[in-house]
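Take a look at chain A:
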Amino acid sequence: MKHLLTATAFVLAIAGTASMAGTAHAEGKLSLYHWFEYIPQDLLDKFSKEYDVDVTMDTFDSNEALLASLKAGKLGSYDLAVPGDYMVDILRQEGMLDTFTAAEMPNLGNIEDQWLNVPFDQGRKSTIPYQWGSTSFSVNRDVYQGPIDTTDIVFNPPEELKGKINVLDTSGETLTLASLHLGIPQCTSDRTQLKALNDLVMNAKQYWASFGSDIAKDVLVSGDAAVGMIWSGFSAKARAEGANVEYAFPKQGYIVWMDNVALLKDAPNRDNALKFMNFLLEPENAAAVTNYANYSAGVKGVMPFLTPEVANSPESNPPKGQKGVFVQACPEEVQVMYDAIWTNLKK
Partner candidate 1 sequence: MTSSDIAIDIDNVVKRYGAFTALHGVSMQIHANEFFTLLGPSGCGKTTLLRSIAGFEDVNEGAIRLYGNDIAPLPPHKRPINTVFQQYALFPHMTVTENVMFGLRRSGWSRIEAATRADDVLKLVQLSNFADRKPAQLSGGQQQRVALARALAPRPKVLLLDEPLSALDLKLRQAVRVELKQIQRETGIAFIFVTHDQEEALTMSDRIAVMSSGHVQQIGTPREIYETPINRFVADFIGETNLLNVTVQSVSEGTAQVILPSGHPFSCPAATVNSDGTGHLSVRPERIELCPAGGGDLDVKVESQVYLGTDIQLHTRVADGEKMIVRLQNAQSTILPEIDTVVGLKIEAGAARLLAD
Partner candidate 2 sequence: MAAGAPDGASSKSDIYAGNGPRLMLPVWVFIGLFLLLPVALMGVYSFLTKEFRGGVIWDFTLTAYDQFFLDRGLFGDDPAKIEWTYIGIFWRSIWQAGMATIMCLLIGFPTAWFIATRDAKTRSIWLFLITIPYWVNLLIRTVSMKFLIRDTGPLNEFLMWSGVINEPLGLINTNFAVQLGLFYSYLPFMVLPIYAAVERYDFSLSEAAADLYANVWTILRLVILPVVKPGIIAGCILVFVPSLGAFLAPDLLGGAKTFMIGSLIEEQFKGNAGNWPFGAAASMILLSIVMAVLLIYARSQTKGDK
């Protein structure tokens, strides 16, 4: 239980984790395993009502927590989970995904072309897009007015930002951003490059105030941090909550990710799960999630349903020419070294 909920989000979280949408005597059931604070309750209620299905939802706070929980015996009790891109690969390798046919997913055609043939699920046989966005960092413009389109802000910050930086407490995203800063490939096994990566983060740590993922937005809003590694939608929320923050698209690159609704193996309510997936591919419903989470849907025709703020959100509209990369799932012998660097960083 690592995740932090802000005091205001606490009530929402209780409603989320413990939600029992619909009436108690519904026709069917649906068991979701989802990120915290990532789906509007209204949308769950709407599905429950339309299909007469009881939806129960548990939440997790990182892709790794999702994997650990499924490995520890939860597979078979959930119908759907929402893994990130590289985790889809891992879940398939672990044999935890079921597949569906095109006939079972009438709304498959609603998926935007660029998200239909993705490397982690060619032709969309087990998953559909949920939301996609980017991971980078945001800077409080009251504190620092200089250019922010560089990862130096995090790894080699100007004087006024030193000691005021929060980085995400997940080695995957933080070490990937560090790799982009150095211009080295992900999952490299080159010793010189790994040594450089280790030295970079070890040196940068002195500038960092804290490590935290679920506090990423909160520290920016409260002013505890002037720079925060953050997901694009979270940054938009921080902005909406009054923080004068600007989300950066650094020239060294930034991380792109996509969360996907995945049909789990041994789903107890497979039919309802497929209904829910189709439901989420309706432009109106996909837009509802986007309006809530401030990311992008990956579904055609959502535009008319988006609020203008979300549609025009600077966090969701990267400048042309700046490249986004997916985090890669490294092979075991390489991952061990990344783990060692991370442990070394926090010893």
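Basis for inclusion: all candidates are chains of the complex that A comes from, given by their letters.
The working rule: a residue touches a chain if its C-beta (ideal position, glycine included) is under 8 Å from a C-beta of that chain, and two chains touch if they have at least 3 such contacts; residues count from 1.
As the structure is a prediction and not an experimental result, all values here were calculated from the model.
Asks: Chain A in this complex: which of 1 or 2 touches it?
Replies: Contact with chain A is made by candidate 2.
Asks: Any idea which chain A residues touch candidate 2 in the complex?
Replies: 1-2, 4-7, 10, 62, 64-65, 67-68, 71-72, 90, 94, 166, 169-172, 191, 194-195, 198, 205, 208-212, 215, 222-224, 332, 335-344, 346-347
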